[in-house]
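For this view, one protein chain was removed and the others were kept in their places.
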Amino acid sequence: MDFALTEQQEFFKKVIVDTVDKMVAPKAQEIDEKDEFPWELWKEFTGLGYLGLRYPEEIGGMNADKIMCMTFYEEIARGSVGFAQSVIMNILMGTYFIYRFGNDSIKERCLYPAMRGEKIATMCFTEDQSGSDLGATRTTAVKDGNGWRINGTKMWITNGPICDFCTVLATTDPSKGLKGLNFFLVEKGTPGFSSGQVLNKLGCRGTVTGELVFDNVWVPDENFLGDELGKGVIYVGDILDEVRLMTGAMALGIAKGAYNEGLEFAKKRVAFGQPIGNYQLIREKFADMDTLMNAARLMIYHGAWMLENGMDSRLIAAEAKMFATEVCLKVVDEVTRIYGANAFAYEYTPQRYFRDARFLLYGGGTHEVLKDFIGRTIIGKL
Amino acid sequence: MSKDIFVFIECKEGSIRKTSFELLSKGKELAEKLSSELYAVLLGFDTKSLIDEIKPFAHKILSVDTELLKDYRWDTYTDAMEYLIKKYSPYLVLGASTITGKDLFPRLAARLDAPIVSDAIGIEVTDGEIKIKKPIYGGKIISWVTTQNTPISIVTFRPNSFSIVKGDTAAEVIDERLEISMDSRINTNRIDKGGSKKVDLQEADFIICGGRGMKGPENFNILEEIAEILGGRVGASRAVVDSKWRDYEDQVGKSGKTVSPKLYIGCGVSGALHHTMGMDTSKVIVAVNKDPNALIFQYADYGIVDDLFNILPALKDGLKNLKQEA
Partner (left out) sequence: MNILVFIKQVADTEARILIKGDNRSLEIENKYNLNFFDEFAVEEAIRFKGKVKDSKISVCTYGGKKAVEALRTAIAMGADQAYLIDNTDLDTDDPLITAKILAGFAKKEGFDLILCGRQAIDDENGNIGAMVAEFLKIPHVTAITKLDVVDEKKIIVENDIEGGKETKEVQLPALLTTQKGINEPRVPLITGVMKAMKANIPVIDPVTLGLAKESLDRNASKIKILSYETPKGRPPVKIIDGETPEEKVKKLIKLLREEAKVL
């Protein structure tokens, strides 16, 4: 058994930590307060090249292993989860199908610019009436000449209102349920494609999230992203573990950010003549938080290691996502207690972590759905 | 073996720097303990008028007065120091940890293959062992250091490390003449002596330092006024310098200057570690901040929790009255 990062992974982590500390973390509070997409930071940060994290070097990527990817997700979320959401969307879900199924022309138009940060990508699963329940997808794609005609409305789309292209999940045959689901590329400027309502969110502010409307949108056949019709859900399964582990890594990042603030506060805040960190009840909180965060970290990186080595990571990914997010909620809660009444003021940071943490409850599957999946998988069909 | 002590006299704008008198005072104390002689080493040009000032502080004055030494250069000064050290074989060479000291002494130490302890704040001599007190890791740790395997040791000290004690000796003046030449590989084109800042930040007895709470560069005027009343200097935190409200040369802290004035007043300074590392050896620290949780209060002797824009005008008036009474 070997739990150590390699010297190279260790170095990568150091670079990410420094870069986030220098570029992202100092802007987190402002991003949250303004709740506008931070274009300037986007340009500066994506100019470094991280959006190609997962992709091969031949096309300008970094070919990072899954451990490095988790390190990146964790650290950037520690800096600013509002910003991290947008960045990770371009890195992972927003470009995954384009990279896997797009032809050369699509890659030139969408993938490479997205890896350079020149185009903003997104992925549209969720609808008003369907989230974790993909089978309830109502957006339709109907064969029309040399292409497809798409109708429907997507909701809760990260980067949606500012995206340059999106991968949209639609059913080509509602009677087939999950087996009728497929992915299509829709680019900005396509007639009938528009963005609707922009959501005013509790947390993850700075990420522009909202509604995308497909009103009789026609796309050519090359925009169908897949080998054959009806395999959309299988493709989702191929990326789901990584998405869940990523969500867990982000939760860990938020927890770490809040924890660091709490630690600094406990060292400096004086009550009854001494720093509150001298009191046992405060120390207990740190003991608990550190224990939980270490456990979550082990799960996430163990899962990433399994994924990297081609093992079955379905259970660990779901469990790690769920556990890390619950740990994150616990940690941000404890930090608000350590901060006392100050945590209730927008001036201080704990409230931001407190709000941001809740977002991760939903992404990558609600915990209710995850638990059901885990239990079902363990017990099997009786 | 000689136990004599050299103190390198540093001059600025034609006068001797305060820190040199501090070193002479400490040097004299050590020389008396060691029953040895204290040499003040004065390099420069046209320095006759300065000699009388040093006489009460030293046993002997080594003076090299030549135009070649008019402005400090490491090449000429290292040559001159090397010559004098080889001729008189001192046991200890004391200098100041100033910009000049930091340029000269490491070069000199390498030339002589002599150990150097830099940026020290104290020294004791017991049983023939030199114990040097030196803060490291930004003052988080104090180290006690000695030298070995050597007949000579060089130590540089932070200004304001010792108090000045005027002696009653009448030092013998020895004029030394020696051949020195400038290193032709370095050619000084232009010297730009900055503004008319009266006191060196590191040497100032009083520093009033502005942090981000000062809100903008225009608000530093009142700090300048207060500094002037007390004959001190205005300092700045890193945040202020990074925002370009003040020049880098005013920066107090880990990445700026390390200061230990008699009185430091921090105004709107949060007290981040990199700042406190540069000022926590100050004798008395006062903090003015409206945030009662500001870290700076952990380092302060006296604190005022209030809006600094209310406090500063009152402070200016109070100090002005005090000076007028005196």
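Should a chain be cited, it is by its letter among A and B, assigned in written order, with residues numbered from 1 in that chain.
The criterion applied here is as follows: a residue touches a chain if its C-beta (ideal position, glycine included) is under 8 Å from a C-beta of that chain, and two chains touch if they have at least 3 such contacts.
Just so we're clear, the structure is a prediction, and the values are computed from it rather than from any experiment.
Participant: Could you tell me which of B:Ile116, B:Ala171 or B:Ile222 touches the chain that is not displayed?
Facilitator: Checking the options B:Ile116, B:Ala171 or B:Ile222, the one contacting the hidden chain is B:Ile116.
Participant: Using the touch definition up top, pick the residue from A:Gly52, A:Gly152 or A:Gly232 that touches the left-out chain.
Facilitator: A:Gly52
Participant: What residues on subunit B make contact with the chain left out of this view?
Facilitator: 12-13, 72, 74-75, 78, 98-100, 102-103, 105-107, 109-111, 113-119, 131, 135-150, 183-194, 197, 200, 230, 248-249, 251, 254-256, 258, 262-263, 273-274, 277, 280, 283-287, 292, 297-307, 310-311, 313-315, 318-319, 322
Participant: Tell me which stretches of subunit A touch the chain missing from the display.
Facilitator: Its contact residues with the unshown chain are 7-8, 10-12, 14-15, 18-19, 22-23, 47-50, 52-53, 57, 62, 273.
As a working rule, only the chains that are shown with their structure count from here on.
Participant: Can you list the residues on subunit B that touch subunit A in the complex?
Facilitator: Touch list, subunit B to subunit A: 293, 295, 298.
Participant: Quick check: in the complex, which residue numbers of subunit A touch subunit B?
Facilitator: Its residues touching subunit B are 268-270, 342.
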